[in-house]
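Structure incoming, see below.
Missing here: one protein chain of the complex. Every other protein chain is in place.
A and B are the chain letters, set down in written order, and residue numbers restart from 1 in every chain.
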Amino acid sequence: MAIPSANNPILSAKNLCVESLGGKESFPVLTDLNFSLEPGKILGLVGESGAGKSMIGRTISQYLPNGFSVTKGTLAFDGEDLVTMAAERRRNLLGRDIAFIPQEPLSGLNPVLTVGQQMKEHLLRIGLAAGENWRERALKEFEAVHLPHGAALLEKYPHQLSGGMCQRILIAMAFASRPRLLIADEPTTALDVTIQARIVKLIAEMQKRDGTAVIFITHDLRLASQISDEIMVLYAGRPAERGPAKQLFSAPAHPYTRCLQLANPNISGPRRGLFILPERMPGLRVLKELKGCRFASRCPNAIEACTETEPPLADIGPNHIAACIRTEKTPDIVPPPLAPGREIASTRIHLNGEKLTKAYTTAWSPFAKRSAFKAVNSVDFTLGEGEFVGIVGESGSGKSSLARLVVGLDTPTDGRITLAGRDVTANGRSEKAYRRQYIQMVFQDPQSALNPRRRIGSIVTQANEASGLHTGARERMDRAAELLKEIGLPPDAAMRFPSQLSGGQKQRVNIARALCTLPRILVADEIVSGLDVSVQAQLLDLLLKLRDEHGFSMLFISHDLSVVRYLCDRVLVMYRGEVVENGETETVFADPRHPYTRSLLAAVPPDDVNTEWSPVAAEAGYQIE
Amino acid sequence: MRMFATIAKLLVKRVLTAIPILLIVSALLFCILRILPVDPAAMSLPPNATVQEVEAMRAEMGLNLPLYQQYGIWLNKLFHGDIGRSIHFRQDVTSLIGSTLPATIELAVIAMGVATVFGLAGGLFLFYVRGTRAEAAMDFLSILLLSLPEFLWSLFLLLIFGVFFEVLPFTGRLSPGFERPVVTGFLLLDSLITGKIPTFLNALEHMILPCLALGIALSPSLMRVLRSSLLDAYQDDYIQQARLRGLSEKRILIRHGLKNAILPTLSLMGVQFGFLFGGTLLVEIIYSYPGMGNLMVDAIRNADLPIIQGAGLTYCIAVLVISIVVDSLYLILNPKLRVR
Partner (left out) sequence: MRPLPLWLKSGRVQTGLVIIFILAVCAIFAPYLAPNDPNEQNLLSILTPPIWADGGDAMFPLGTDSLGRCVLSRLIFGARVALTVAFSASIGAMIIGAFFAHVAGYFGGWVDWLIGRVVEIWLSFPPVILSLILMVGLGTGLRNVVLAIVLVDWTRFCRVLRSEVIVLRRRDYVSAAQLVGFSHWRTITREILPGTLPLLITLMSLEMGVAIIVEAILSFVGMSVGSETAAWGQMIADARQNIYDAPFNLIAPIFAIFFAVFGFNILGDGLRRTLDTRLTQTERT
């Protein structure tokens, strides 16, 4: 099974198993992992959350969470088993021969030490500098990752820098020792799209310079296929498919890979429907009992035989293996047809914002003058009946602030909002009551949006508790059952607490609460970010279905352009508090007028592996850093 | 250089905000003590004084005026360094406080040192044994210690080392027969300056029990905060990242963990040290230590208002000074506040 190669692999796993101890039982976290990585190659590790991607990185460093251990197999770095190696020897390799790049660049650097102090510590440890000449060396490393003003940077603390700069510094540190292996665990997830593209390019550039082997962990198959030589798709702790990146992406052999690909909306070409992967990946407890293929419960191609024995990883082409007994049927999986294009029933305008401005001021104090910062600056927009309007822009561009103005959580400092013919700018008691009949909001983070001490049934019908709407307990329970049915949760969920639901289920509850009073407008702030693509597809589909039933319109905030393209009729592009482009989604995406929109679009990895991905350098004036 | 500017700015700001605080505190002190059932005029006259004499005295002391005018007069005098005269001791309050304050400061400062050492060492130890069986035991022990306030510690140490084993003295600042050198008012300092080593050692002996009592009583809360802040810090990515760069655990603890965890501990110290300064009062009484606490309690027993007001205000100033010092330290150690 191992890929024959002339070179000695730098990292190779043989039958690697990792288990976690829960109570008296142990559960498989990684099962029979086999792979080898040659010097200078990039291996993309792809999978949904909980598939075990990060666990591989942690196994390499052997800093496993409590109760986790390698129970079988070997993981050899340059021929030496990392698992059985003496801790001191392994520590010696870390930072020198094996380097890591973290997911959260801002928290990856110590907040109380300057960048220089941290760089110095690292350079001195790996013996690249002695005494005072660390400074020169550090500047040289900074230059390599295209960090300008290196000398000034040395004196800075992490909180003074942007996420992208912190990530560059961490990359400079990682590559300072010319490591032979680099593990990058979702290195761009926390960053804006435009920065993400450049960081990925930078990693590739550095990797080429030093001939480093890279394990690139990501949940984004499209991104992985752009950067990697080889891709391994993990499903529930076991590889589902492994093969050369281009081949795997253009002709996936395993149904899971195919489904993942089709669950993600496309950014170019005609829009297509999303493949809805039902349910979720089986949990550890279920996995332990499971007999046949672990994907069987969600697989569109599953047959009786699939549930009998675990399909082996079989060769299906040069260097290409997949764990499926019916790979020949995989190409038959096609996306459902796109929901028929709705006609916008009337041209009535629901919501209208004119020159909306919101300036945030510093905390109240009788002594200090309050300084103001315009998070939203003179924004004009409209939302018609039944229309879905997307708002895109980088972090801090004022998307959420605009949403808060629209729903009335904040009052604009300037401008006008009209809602169904009435001016609601003042946002007083009566405006709020009026607004409530029309608008509700779905919040971004389900963790923070659902009161952990309320039951689901009480959360979704919370509106009935508000003054003037009191209804009996019976009616509330009936309404809750109705709502849960609409959003596709079992009726018994009503008695559960939010902590007993998965992220996707929580987000459904979040939607149900907003729908309780049948608003005409929904404002949704990043409601699918941070969720797995399969869950994202389920939710997008749910929103479309609900629109067909209730006919509401929506302001949909997202940083993911392909999602906005799939869902929205029109799009607003925001940059530093202002709307820089506004138009029909298809028109804007096909022919972006504003340079900022162009750089946003160029930053998305293309759908086709053979298309060159060239995130354009943002034009002057729209430089992010 | 920039650091000094920021700290100077903080100092100026804190001192400026301390002024209204002190004004309000003094007004409060004044009001609370004016509703007292005792009549300061009658108190300052011999018991056989006539009603006329008392009335005359009241007029002289300004007690007939409306309350706010009385406060105005009192405040005006305060600005001129005159807090009034003790009725009981028949002495200026300023000089009474001046002669007792150094003793209290000496006690408090050494106790703070003791608390810091025990608190940090204990916190590190608690953190070190995390996840082991010893942790549960140590944790339990720290709650036990937390339940013993300085008041009980003082009595406890006094019983053990003073009464049962008779190894340490437990009354006053010096044994009889020692002459007290007076230069700055700080006994330990003065005896060193004047080169009286035996006096110094004797005074030191007298300090051991009170300082231990105060310091030990405060340390468990510091230990627990340091431990939990260290645990918090170790949840953060940068610790994991430092490990992945291959740094040694010792280095990670000192340079990365402790440097972050010290911040919440420090901000707790600011509050706790203020409490500790108040705690000296009891310790002074128990060890008959001639500081401001004993002065205050004597004054309370004799309803000696000028002293109560003066000493109360002095305690507040001390607390404010402590909190300004701790805040400056916090500023030095926390770059997030220092640089934008």
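Heads up, the rule we're going with is that a contact is a pair of C-beta atoms (placed from the backbone, for glycine too) under 8 Å apart; a residue touches a chain by one contact, two chains touch by 3 or more.
These figures come from a predicted structure and were not determined experimentally.
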item: Sole contact to the chain not displayed, among B:G84, B:P181, B:G279 or B:P335; value: B:G279
item: Candidate in contact with the missing chain, chosen from B:L159, B:V182 or B:L201; value: B:L159
item: Listed residues B:E106, B:D190 or B:D327, member touching the removed chain; value: B:D327
item: Among B:M57, B:L253, B:L268 or B:L295, the residue in touch with the chain that has been omitted; value: B:L268
item: Hidden partner chain, residues of chain A it touches; value: 363-366, 407-409, 432-433, 436, 439-441, 443-445, 448-453, 462-463, 465-469, 513, 516-517
item: Touching residues (missing chain, whole complex) on chain B; value: 21-22, 24-25, 28-29, 32-33, 35-37, 143-144, 146-149, 151-152, 155-156, 158-159, 163-164, 225, 264, 267-268, 270-271, 274-279, 281-282, 285-286, 296-297, 300-301, 303, 308, 312, 315-316, 319-320, 323, 327, 330, 337
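Throughout what follows, only the chains that are shown with their structure count from here on.
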item: Centre distance in Å when chain A and chain B are each reduced to the mean of their C-alpha atoms; value: 52
item: Residues of chain B that touch chain A when the two form their complex; value: 131, 236-238, 240-248, 255-256, 259-260, 263, 333-336, 339-340
item: Touch list for chain A against partner chain B, complex; value: 61, 63, 66, 91-96, 99-100, 102-104, 107-114, 121-122, 125-126, 157, 159-160, 170, 173
